[in-house]
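Handing you a structure now.
One protein chain omitted, others in place.
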Amino acid sequence: MVPEGNGAKTGANHPHLTSPLKGEGLSSHPHLTSMPLCLFLAVVVVFSLSFFSIGCKPGGARSSDTVLRISGWTSSPAEETLLMECIKEFAEKHPNLDVRYEPITGDYFPKIVIQLASGTAPDVFYLDSKVAQYLMAKGVLLPMDPFLKGSPEMAEFIPSLERAFSWNGLVYGIPKDFNTYALYYNKRIFDEAGIPYPNGTWSWEQLRETAKGLTDTRDRRRLRYGLSLAEDLPHWLPFALQNRARILNPEGTACVLNSSQAVEALTFYGDLKLKDQSACLPSEVGGNWPGDAFAKGYSAMVLEGAWLELYVKKSFPSLSYGVCEIPKGPKGDRANLVFTVAYVIPKKSKHPRDAWDLIRHLTSLDIQKKILHSGMALPSRSALQKDPYFLEHPTSMAHMAGASYGQPYQFGPGGRKMDDIMGAAVQEVFLSVKSPQQALDDAVSQINRWLLP
Amino acid sequence: MKKFSKARLEEALTAYLLLSPYLGVLVVFTFFSIIYAFYLSFHSYDLLSAPIHVGLRNYRTLLWDPDFRMAIKNTCIYTVWVVGLQTALALLIAVILDQKLKGKPFFRAAFYFPSVTCSVVISLIFMWMFSKLGMINYVLSLVKEAPLLGWVPDDLDWLRDKRFALQSIMSLNIWTTSGTFMVIFLAGLQSIPETVYEAARIDGAHPFRVFWKITLPLLRPTIFFVVVMGMIGCFQVFDQIYVMTNGGPLKSTLTVVYLIYSYAFRDFSMGYACAGAFLLFAVIFTATSLARKFLDVEPEY
Partner (left out) sequence: MKKNQALKYLLYLVLISIALLTMAPFLVSVSASLKPAEKALEWPPNLIPSPFTLDNYAKVWQVSPFFPKWLVNSVFLAIVHVICQLLFCSMAGYAFARLSFPGKKLLFLATLGSMMIPAQATMISNYAIANSLGWVNTFYAVIVPGAAGAFGIFLMTQFFKGIPRELEEAAHIDGCSRLLIFWRIILPLATPALGALAIFSFQGSWNGFMWPLIVLNTPENFTLPLGLNYFRSEYATDWALVLAGSMFNSVPIILIFLFFQRYFIKGIATTGLK
């Protein structure tokens, strides 16, 4: 309870008491041990040595093969199985390599940073676009340009994804897949209300009016809202971008997401719930996230990524829904967010060449196609944008389209706290604690601190 | 003379030999460490690149950081309630146990044992008890049946409710540490000489009066000690927050140490976190030195 360097127990002495131990031992006789002094010293030595031998080294025995470690997170067991298969394929082609998949559970990014700092990072690891610029600017990742020169087929990725992993003209990551927002709608609810399905050309007003028309909260046991929203940054940000709000100033030194355009967008977003009462938060209806509330039939529409499709397929297979591009801004602007993940190599990797080969394999056209056809993720290669798969699965088209005008979900090297802080601001607006202007002003001043070097 | 000084030298060498392992730890992980922490608090450092000097910026921004303010506010509320209640409870039990009652060792053990248990385990147990279908709601639903108690809530999700999350963790802390302080009070009570009471008894004073006029004043240093120790413990609360709520919901259980931890090891803003840690250190250091000054506990040297 009281301070000490290692957090072990410490003590301050108590005023009233003499040592209770005093006198206890004295009654016992001093039986002189025959143990010689050298034994004592030996014990000291043995224990100092034991520090350096026992159980301190994780990892264990090494084979003579080159060990290539790859880390990522697991979003679903199916995805993990697929990745393992691809890795196995690679390992079979490279018998000299011992490829180890080491998934990271829990807080992924902090753990990666810790490994980078201690020089124990895996040779290949997933990196989310949100934090990519931070690591790229820090110079802890390996630029891939020298490798890219020798592999022309590695330059055929969707430009907005490539952009997410480039810094100062160098490429640091090969995007593995991506996601964008699309508007999901529940066909049954629309049919019942006799309202035509949304399409990709909607404006904010159409979204707002339709949401109002679809809301029906008369029956408390059968609540139905037009939309389900989230109190976070990513769900709101597309609206701000559609309204031509900028996130950072051109130099990237200050956040300007409290501009009048941003405030307008947050006002619009908040009013959907606060004024119109035509939107719900998932927590109000017993859902964990907006897509969940949608899948459970509490809302007629929702803005989500393709992960919703997977979720519905698995948990609510009977839901009849459609997907289209998200609405345009008041001035007709299209904007979307691109969430993407890349494979990167740490600068300190001992086997950059092998790591590169592994990445090349994992992002090859074949494997990308396989992933697309498994329905698990959208492929990052431009060649696959016109794959026949999309004819069979028109719902994925809306997400694919978003990539052409979407911007990566990232906010510069100092922007990794952006979504925590902005998320809190959106929350404050929903709780009516602050006005949109006030909430954004406060958030921006907090964010600016993190943007400093 | 030469022999004497040789003996002295030998003794000194032996002393340093015996002290060497401890000194190694002390110098590196306490003294160097605290100086390094102080140095870092004037820098921006994220483990990945060398520290950048930023002067007083960390301290300045910290004072305006809404999260830090929130954490201080929560920590203060937490401290006031926990210290107040646990001290009162510990004193009450100690005074009762100090009467000549049977089964004292049993009760003492029963009250003390929560504090030997791991904070993580206790947190897990309380998380389970405070969950929506947990024991607490069940007990409350029984209480609710009683007349006049119909207003008692029995369907709260305690740890996910921003009105009650911090209070729930407070109750856990009081439950855990009251026993520890009870033992200290008990020792304090027993060190009051019987003769003091005898004099009062001859005067025929009422037991409550005796408690108020004699026991309490004599126990004042112990009470002071218990309060200071309790405060220090509360300022440092971390484990329970980390396991049970992660500072949520809506930052209602965000405490100073949890915030420092997450600044350092989630956001890798090490310098900024060090500045926070130093402010905390200043508070705790003041509290401990005050305690020492008032109690004069330094062993004679």
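For the reader, a short list of remarks on this structure follows.
We just call them A and B in the order they show up, numbering each chain from 1.
Simple rule for what comes next: contacts are C-beta pairs under 8 Å (C-beta built on N, C-alpha and C of every residue); 3 or more make two chains touch, one makes a residue touch a chain.
Owing to the predicted nature of the structure, the values given are computational and were not obtained by experimental measurement.
Within the complete assembly, B:Ser119 is the residue of B:Ser49, B:Ser119, B:Gln167 or B:Ser252 that touches the hidden chain. If you put the hidden chain back, the residue from B:Tyr59, B:Trp81, B:Phe211 or B:Phe238 that touches it is B:Phe238.
By the touch rule set out above, subunit A reaches the unshown chain at residues 1-14, 17, 19-26, 28, 30-33, 35, 37, 40, 43-44, 47, 50-51, 54-58, 105-106, 111, 114-115, 117-120. The chain not displayed touches subunit B at residues 8, 10-12, 14-19, 21-23, 25-26, 28-34, 36-37, 40, 45, 47, 93, 96-97, 99, 101, 103, 105-122, 124-129, 131, 133-135, 138, 175, 179-180, 183-184, 186-187, 225-226, 229, 232, 235-236, 238-239, 242-243, 257, 260-261, 264-265, 270, 273-274, 277-278, 280-281, 284-285, 288-289, 298-299, 301.
One rule holds in what follows: only the chains that are shown with their structure count from here on.
Centre-to-centre, using mean CA coordinates, subunit A is 36 Å away from subunit B. Residues 21, 25-26, 29-30, 33, 44, 46-49, 52, 54, 57, 61, 65-67, 177, 184, 187-188, 191, 221-222, 225, 229, 232-233, 236, 250-251, 265-269, 284, 288, 291-292, 295-297, 299 of subunit B are the ones that touch subunit A when the two sit in their complex. Interface residues of subunit A, counted against subunit B in their complex, comprise 1-3, 5-6, 12-17, 44, 107, 110, 113-114, 116-117, 135, 138-140, 416-417, 424, 427, 442, 446, 449-450, 452-453.
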